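For this view, one protein chain was removed and the others were kept in their places.
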Amino acid sequence: MSYERLTAENAAVLFVDHQTGLANGVQTQSPADFQNNVKALVTIAQVYDLPAVITTSASDGPNGPIMPIVAQGLPNAVVVHRPGEINAFDNADFAAAVKATGRRKLLIAGISTDVCVAFAALSAKDAGYDVYAVVDASGTWSKLVEDAAITRMVQAGIVPINWVAVGAELLAHWQSATGEAHAKLMGDHLPFAGNNYAGFLAAKGQP
Amino acid sequence: MSYERLTAENAAVLFVDHQTGLANGVQTQSPADFQNNVKALVTIAQVYDLPAVITTSASDGPNGPIMPIVAQGLPNAVVVHRPGEINAFDNADFAAAVKATGRRKLLIAGISTDVCVAFAALSAKDAGYDVYAVVDASGTWSKLVEDAAITRMVQAGIVPINWVAVGAELLAHWQSATGEAHAKLMGDHLPFAGNNYAGFLAAKGQP
Amino acid sequence: MSYERLTAENAAVLFVDHQTGLANGVQTQSPADFQNNVKALVTIAQVYDLPAVITTSASDGPNGPIMPIVAQGLPNAVVVHRPGEINAFDNADFAAAVKATGRRKLLIAGISTDVCVAFAALSAKDAGYDVYAVVDASGTWSKLVEDAAITRMVQAGIVPINWVAVGAELLAHWQSATGEAHAKLMGDHLPFAGNNYAGFLAAKGQP
Amino acid sequence: MSYERLTAENAAVLFVDHQTGLANGVQTQSPADFQNNVKALVTIAQVYDLPAVITTSASDGPNGPIMPIVAQGLPNAVVVHRPGEINAFDNADFAAAVKATGRRKLLIAGISTDVCVAFAALSAKDAGYDVYAVVDASGTWSKLVEDAAITRMVQAGIVPINWVAVGAELLAHWQSATGEAHAKLMGDHLPFAGNNYAGFLAAKGQP
Amino acid sequence: MSYERLTAENAAVLFVDHQTGLANGVQTQSPADFQNNVKALVTIAQVYDLPAVITTSASDGPNGPIMPIVAQGLPNAVVVHRPGEINAFDNADFAAAVKATGRRKLLIAGISTDVCVAFAALSAKDAGYDVYAVVDASGTWSKLVEDAAITRMVQAGIVPINWVAVGAELLAHWQSATGEAHAKLMGDHLPFAGNNYAGFLAAKGQP
Amino acid sequence: MSYERLTAENAAVLFVDHQTGLANGVQTQSPADFQNNVKALVTIAQVYDLPAVITTSASDGPNGPIMPIVAQGLPNAVVVHRPGEINAFDNADFAAAVKATGRRKLLIAGISTDVCVAFAALSAKDAGYDVYAVVDASGTWSKLVEDAAITRMVQAGIVPINWVAVGAELLAHWQSATGEAHAKLMGDHLPFAGNNYAGFLAAKGQP
Amino acid sequence: MSYERLTAENAAVLFVDHQTGLANGVQTQSPADFQNNVKALVTIAQVYDLPAVITTSASDGPNGPIMPIVAQGLPNAVVVHRPGEINAFDNADFAAAVKATGRRKLLIAGISTDVCVAFAALSAKDAGYDVYAVVDASGTWSKLVEDAAITRMVQAGIVPINWVAVGAELLAHWQSATGEAHAKLMGDHLPFAGNNYAGFLAAKGQP
Partner (left out) sequence: MSYERLTAENAAVLFVDHQTGLANGVQTQSPADFQNNVKALVTIAQVYDLPAVITTSASDGPNGPIMPIVAQGLPNAVVVHRPGEINAFDNADFAAAVKATGRRKLLIAGISTDVCVAFAALSAKDAGYDVYAVVDASGTWSKLVEDAAITRMVQAGIVPINWVAVGAELLAHWQSATGEAHAKLMGDHLPFAGNNYAGFLAAKGQP
């Protein structure tokens, strides 16, 4: 297995069922951690201008609308409201939207890890994509379930990853064009990095 | 490895040694969580009319009778009381009952994960079935043991899964015939879903 | 400090803001554990015919309606919908309903432990009641918050208790009139007790 | 509050409802830890010849018989089988047996901490005894419940303690008559102590 | 002990050493949780227009500048940079600034709970203030230390509290003038509340 | 990968460096749990008359002598004291002793999981044995290390297993000759099983 | 209760049974954390030139010699080897050594928290000293035992504290004579502080 990197040119990001009602079912992270991690992945999509597809499951029912941090953070994303398909790839519009990105590497996050993420990831893998499950921008009902879901995906060749690693692989070099925006992303969503940055400026006597 | 889905036509479910005495040995989940997860898998078998085989180990001794939530929830399941075989597939009646379901995909849950589930799963895999270990409707004596048991099964190609994912793969589409029953299943066994549903109806002004 | 017992004659139970929306904020127990514990306290109120007052906070908004297990379990309870008072005792109807129970000992449970339970408990203590916080039928946003809330209440002389202890103090003797209903309560909500009971009957050769 | 020590002359130990069925409900320690801790307290009673009273609740039903490590370890203890009283002190025989020990300091352990231990401890305190709750030879359904139970007892002036501290306070000096038996107790029930002892002898070249 | 409530007229809030370098030492909460909790307390001070005093310890050294979320969130707060006093009340300017607020009830948060919060709280209590330690907007090096620090404060009569309870006690009634701002505070910092709100609006068909 | 079972005829058990000094370094289980698990594996070797090889590393130094529960439990085992080889298979006597058992399936337990167990297991695998790491009769310095060690072994095709599963695979059928001894093993080392057994007998009215 | 501060003139520190054999029994912290915390308290005694009394229990037996970090760190401390008294104050030499310090405030740390620390602390309190239990430079067999021991001490009016708080109360002001040594203490034993310091110097362009 060779190590082919994520780039802003080969990757797309899929937000699967980050809906307000479903978010209340996440028990694998503290709510503030989850909120922070999802927001960070949204920001990565913005900073790297990744094609993004947002999809929902029965969003006019109790699952609720798209989480505002996702909807507002990606105003230009393609949105596919699925009337009832659990597996997002069973919806032709979604599958087409993913294909239309022209990317081979799919970053998939969602609620829940075991259903919305795993099903889409397994289908995407089957369809020939390189698939990454962004586990910290995803969540589910219990640690036992999360572990089983990640193991099931890994068993099928899907790569588990986290938003910091996604961002770092896309950035590649701090002198890239996205360097400054990336530094802000890190400072905003990894508090120690923000603290270090503020402390450093102060030590330098900079405002 | 291609992703072949669970359907109501290709899957059977095996409840291996969900007995009252053994249930008292489960330390990997809170008792209420375990009770809830087992009941949910039972309900899935009902809702999707999956062939179900229940088996026990020395049920006239201290292991105790079948947990009432299993026995009462599946009154039409085939029940095989094993006089002494630890591995359920060593009992010819059980092996025959499984074969008689005509299904290739076996969902196995039980107590304990490391013995009753793992042994049956490894034998089923050997016999050519596609095997899924339903880890949250199963339990054992410690987290260390549970992890080792799941790893051993995964090493042999068995798929770890949870009841929500099993149900979702069977449902496939919310407009399926089982949609309404499935919604009730979710509301009853994932409390946040029930809360969302009640809140949604109230917001709509519906009773 | 003398030990005056809870009895069916001296105790009332207050369910403060067990609403579907708020229930989704509980992170101090697994959802199934919380559901189970609340249901058990509801059943205790039924079995011992305790005066019960249910109150809600802005139940026509996002906090949602009363959790069905509370509303349906106590159809005869007094219900006070508070339009905006955070502290239930600031609502004259609620305070009057509590007073009308004629009981000096108040069992208070609710969501959240730090606000709805603690505020009502502190006010009740101030008003001269003997106050018990039923901590496992209550919940809140984090363990740190729960500990702080319980400590604050204990500092003020409020007694922390759990539903099993509440029930046991009310039962007092297994040969009481409520013995049989109490045994069912235990079997239904403490799974090991139900397992023991089923195993015992089986060993006795009873159905 | 002055520090009056436990001695072999002023203390008695009460084993409240250490029954096999109830033991299966303990979730606050691993089963091996609980078994080990109870056995250690039993041994302390033997080594220091403390008056011991064993009591059970409905031991001919699903709660089961006295745990063998308690019954066999204390063959001369007074045993009071309570037909139905939850609070052991509500049983006149038990109260009399405790009084008959002639001791003012009561070490109470049992299952569950929140009911059998707490109720007996609160009543004993009320009756004027100095009361110690031996928390590690006791157990209950969840950590939240255990914490609440201990807090409730501490609020009433009961002293929380563990078997090592009980034993050490009774021993007082390693050159006491019980020194050798006490060393064996420690080696058997605190594995690091046994390891240290064996390692020390080996280093000394002693068998 | 009577229950005197926090109001916007009787309370002041003290931010003690929320500095970027010290923030990196907090291990009692996830960084995102801590960031979120501090920001929430800052917002409470804004919404209720509470007198706020911010103080730092050697902020021109490695402890670093005030955390931006505190400094920027409270541009009008009095800021006292302490050159070397560990206990903020040992600094005359700080003590005077607190006195100048004219409030008797002090809400104290800071880094670390065991030093900056505890020392200030103990001195404030000694000086006759009613003191509240806002434990979730504070943090320290380990859970053991946090527990010891809170216990030490409680032993001295200081009230442990969390930001949600502080806010709720100040709000008192949802129809207060601050109701709308308070709802936004809750939605922003308790994610489930934000999710509920968005879901409720969607169900109502509101944007 | 086919599922070939452990039998009393094809398996040997290796106890690698269960020494008193090393046992004090185990932090992955409570001491009582570890003691209990090691003793159980020793008993399995006795009950099934498995060839057993015990080895030590520098046992005349601070690592200390063989844990008494191992040495005394297996008086007839071959014991190889290694003067300095870390990897037991680097010691010719040990390698010969293992070979002399004539078994292809090796059950390896020891302290520590990452060194003594992993090294021996990797070498045994390399030498063509079927290797099982008995993870609960082994221990090490931290959970992170234990997980890494097990993963490293699994990566090399070694099977992680626990003593209950080892015993159950050897037993195969409760009516085997070892059935009674096996029941005693379970009752002694899985406390819930002992409790169930005692409760069952009592319900049956048997002593 | 008024807040009287620890000073270099009113405090003494007692190291009770920090022996190598006993140290292996500590399960309430990771070994590296415990080592670090004990070393920090030793350094505080050095930096503030506090009278220190070290005592051991049967140090010529399996409990082992004084931990080298204590013995070597405090070469001038009074050392009292107790032949057999469990409670250090039962040894006349120890009690005299403590009295000879002329200090009213005693900082007590040791192994184990429930025996060596608690017994000495309770006796010291009884003798009229102001007593502080330094909980993080102490340890014991389990979290349950640690909590019970601290609660027992708090119940008797003993103050729980940690080494950072002890040091900070002694320092009082960073411009004190001990300021530089104190900064080194913090940098060495609170890694984040050392990191901040190194980062600050680097930002300043200082070596």
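A, B, C, D, E, F and G are the chain letters, set down in written order, and residue numbers restart from 1 in every chain.
Everything below uses one rule, namely that contacts are C-beta pairs under 8 Å (C-beta built on N, C-alpha and C of every residue); 3 or more make two chains touch, one makes a residue touch a chain.
These numbers were taken from a predicted model, which means no experiment stands behind them.
Though it is not drawn, the left-out chain touches A, D, E, F, G in the full complex. Here one chain is not drawn; of G:51, G:64, G:110 or G:160, the residue touching it is G:64. Between the chain not shown and the residues E:24, E:87 or E:178, the one that touches is E:24. Only one of F:8, F:148 or F:181 touches the absent chain when the whole complex is considered: F:148.
Where chain A meets the omitted chain, the residues involved are 1-3, 28-29, 33, 135-136, 146, 150, 154, 159-162, 164-165, 168-169, 171-176, 179, 190, 192-193, 195-197, 199-200. By the touch rule set out above, chain G reaches the unshown chain at residues 20-21, 23-24, 30-37, 59-60, 62, 64-65, 67-68, 189-192, 194-196, 198-199, 202. Where chain D meets the missing chain, the touching residues are 196, 199-200, 203-204.
We adopt the following convention: only the chains that are shown with their structure count from here on.
Any chain touching chain D that also touches chain E appears here: B, C, G.
Residue-numbered contact pairs of A-E overlap by over half with those of B-C, the repeat interface among F-G, B-C or A-C. A count of contacting C-beta pairs for B-C and for C-F identifies B-C as the more extensively joined pair.
Inter-chain spacing, taken between the CA centroids of chain B and chain F, is 31 Å. Among the residues of chain B, those touching two or more other chains are numbered 21, 24-25, 30-31, 33, 62, 64, 141-142, 157, 190, 192, 195-196, 199-200. Pairs of chains meeting the touch criterion: A-B, A-C, A-E, A-G, B-C, B-D, B-E, B-F, C-D, C-E, C-F, D-F, D-G, E-G, F-G.
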